[in-house]
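Handing you a structure now.
The complex is shown incomplete by one protein chain, all other protein chains being positioned as in the whole.
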Amino acid sequence: MTAIHSPAQRVWWKQPLDRVEGTWIVIAFVWCLVMFFMMPYWHIYGKQNLSNEAYRTTPEAYVAKTQAMVDKYTVRTATEQNIPVVHPVPGSDVYLIARLWNFWPILELEEGQTYKLHIMSTDWLHGFSLQPENINVQIHPGYEHVMTITPTKEGTYSIICNEYCGINHHTMASKLYVVKPKKS
Amino acid sequence: MAVNRNFRTCPSTGLVYHEPAEKLIRWNAVAGVVSLLVGGVLALLVTLTRWPAVKLLPPDWFYLALTAHGLDMLVFWIIFFEIAVLYFAASTLLKCRLATPKVAWAAFWLMIVGALMNNFAVFKGDSSVMFTSYVPMGAHPLFYLGLILFAVGALIAVFVFFGTLVVGKAEKTYNGSVPLVTFGAITAAIIATFTIAAGAIILIPTFLWSVGLVSHIDSLMYRTVWWGFGHSSQQINVAAHVSVWYAIAAIVFGAKPMSEKVSRMAFVLYILFLQLASAHHLLADPGLTSNWKIFNTSYAMYLAVLASMVHGLTVPGAIEVAQREKGFNKGFFEWLRKAPWGNPCFSGMFISLVGFGFLGGISGVMMGTEQLNLIIHNTIYVPGHFHATVVVGTTLAFMALTYFLIPTLFRRELMFPGMAKWQPYVYGLGMCAFSVFMMGAGTLGVPRRHWDMAFSGAILPHEFPGTAYLMMGIMAVSGIAAVVGGAMYLLITVGSVFFGRKIETPGFKRVPVREGMAPPPAPVAVAPAGHGAIGLGGFVAPGTFVLAMIFLVSFVLYYFVNWKYLSTVWPMN
Partner (left out) sequence: MSQDPAQAAPADDDVGDEPVPMMQQLCDNPFLLLFLGVAMPTVLYIVWGVMEIVGIPISK
């Protein structure tokens, strides 16, 4: 009987498998297992894993921490808006605020150094999309997400918002500078 | 109250239609097609806006059109049509009267009111919050209320479907197990139940929030529960369109499932694991652990992917066996060469199957891999993926089924048969190209749901490479081709249903049936057996196996190419 009729056999469970089906099921299942174990494997041996470290916090507390970093590490300002450009010491905690419709402040990091990057939104959902690396992370209001990042190559990068956040969503973009480490 | 037990038998297909069920199937399908028309017009506007050289709409209209396009296509078109498929699979295939037609009508009207209310809220202009309506961005209360009413209506319709199964069993309208297609419909209905429950859990508080009765909705909680609704609703489609593939294989070729056991167990894997993949959307979110992410995003060790790979083999495999038994037994691919490529019912289904597997399936696994998601999340790769699954997969399969339903269900001859022959190719191939170039632009970082990739008006704009602009341009041209294919479909279906030549059956009348339609259950003693002496080297469907291996090799290569690419981006932990 076809697929639009009831099976002809009362007990269809015992129909033997065709070789083509049996072989394919085995191959497909092995491939599924490979794909599954690839994820824990990359956690152990891979270098690109999204951190699970996150804290619940308030916009006020988060803005205060960001302001403290800006006060300490601002090296210059950029654009007519005088957005501070901060150059924090390698290894330190770096804060980035996403809000309607900009990122604040602008970060300047050193090549090959590792930072603890904190991101959070103070209003709606936003996206952290680092271009042209194409690293994409969701930004929530009220959740401070902490990840360690290591810029590998000097240059000017863009951070763009890739979570729809209203009418000026397409203007929400910023820069991230990566410079050679200062000789000390 | 007298129960309507009037049935008619379709003279050309032998299918039986319960009078109230027939009317409900027609009306639900028509409501779906009307949503498709609205969504299709919006699709054209959205495509023309994302074409960097055209940029048709201003931003407010673009986000409005994109919101309405998402809802009309992903929710209203597909769910209306799915309800029609559920009623067909329960009533017609089980030769059973539809349980409680009055309640089914109430469900239908609730869905209509909900769909209209939601569209009204969007077109009013203050609810451009996208299909996902993430809090804390708020929409007009009618936006949520419309969705809730629609969902309640759909849930009632799903219960009518389950009720019909009970009636069929009680009145013994069929013998033994339900047909495989009905089993697939049961799978879809089960997933729909979870989907709608998850939607209610999150949309009802959000509605109360929008009218000021709840003070705060947590954005992470919203995204987690909402995707139980948003992603699972697309899993209803997978179960439904796989059932439609089996149905079309049966209708066009008289193909038997290669084995009931394998196909049904694949559906059981869907029931158990498919819905866990809602986690695909939360891989880039803070706070959820990797344990939760890995377990859920992989459908518990990719068991639902296994199921899809099985369906992807058994549907064409069943066609191959049927064709070989008809004598097309030469070599690997005679069965496929001699398939009725001019029959839109078959060509639509086959393009749907291949496009869903190669484009939608493989890209879906990439995005759903915890780490690979980092280089894909919220780029235009994501809509590239789901246009391959939901449009090439589901919509095209439903279109293919329509070409069968117009003569048997609506009793009209197909208008413009020459155009119908080409429609699946124009639509399917246009949409495949559209998806591919979206994915290409996504790998270059172009964001989804974004009015202007040139960032006009931004203080610190990002400059995308020229290739990204080129890909978006080709994407838009392919999108227009798909819109033309969609318009052909609408012209053919609307034309046939309203103006097509009526198929008259001499001496037609509906027959009242007291206790169901099936002959009294006799124990059918067919010994379980394999297939006859067809195929090559002990394989009954060697051609399909070769196709499956090509699929697997593409899958493996593309998978590791993505890992290679990931390994070059900034280390992070």
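The letters A and B name the chains in turn, as written, and every chain counts its residues from 1.
Everything that follows uses one rule, which is that a residue touches a chain if its C-beta (ideal position, glycine included) is under 8 Å from a C-beta of that chain, and two chains touch if they have at least 3 such contacts.
Not measured: the values here are computed from a predicted model.
Only one residue from B:T67, B:T92, B:T206 or B:S232 touches the chain missing from this view: B:S232. The chain that is not drawn here is touched, among residues B:N28, B:Q275, B:T395 or B:S478, by B:Q275.
When the full complex is taken into account, the listed residue touching the unshown chain is B:A197, out of B:L116, B:V152, B:A197 or B:A454. Within the full complex, the residue among B:V41, B:V152, B:A300 or B:A481 touching the omitted chain is B:A300. Which of B:N4, B:S177 or B:N573 touches the hidden chain is settled by the complete complex: it is B:S177.
Although one chain is hidden here, its contacts on chain A can still be listed: residues 1-2, 4-6, 8-14, 54-57, 61-62, 143-144.
Although one chain is not displayed, chain B still touches it through residues 13-14, 162, 165, 175, 177-178, 183, 186-187, 189-191, 193-194, 197-198, 201, 218, 220-221, 224-225, 228, 232, 250-251, 254, 261, 264-265, 268, 271-273, 275-276, 278-279, 282, 286-289, 292, 295-296, 300, 519, 522-527.
As a convention for this text, only the chains that are shown with their structure count from here on.
In terms of their C-alpha centroids, the spacing between chain A and chain B amounts to 29 Å. Chain B contributes residues 59-60, 63, 93, 130, 134, 136-137, 174-181, 218-220, 223, 246-247, 249-251, 254-263, 282-290, 294, 298, 301-303, 305-306, 309-310, 313-314, 317-318, 365, 369-371, 373-379, 443-445, 447-452, 455-465, 523-531, 535, 538-542, 544-545, 548, 552, 555-556, 559, 563, 566-567, 569-573 to its touches with chain A in the complex. Every residue of chain A that touches chain B in the complex is listed here, in rising order: 1-21, 23-25, 27-29, 31-33, 35-36, 38-40, 42-43, 46-52, 54, 78-81, 83, 102, 106, 123-125, 127, 129-138, 140-145, 147-152, 158, 160-175.
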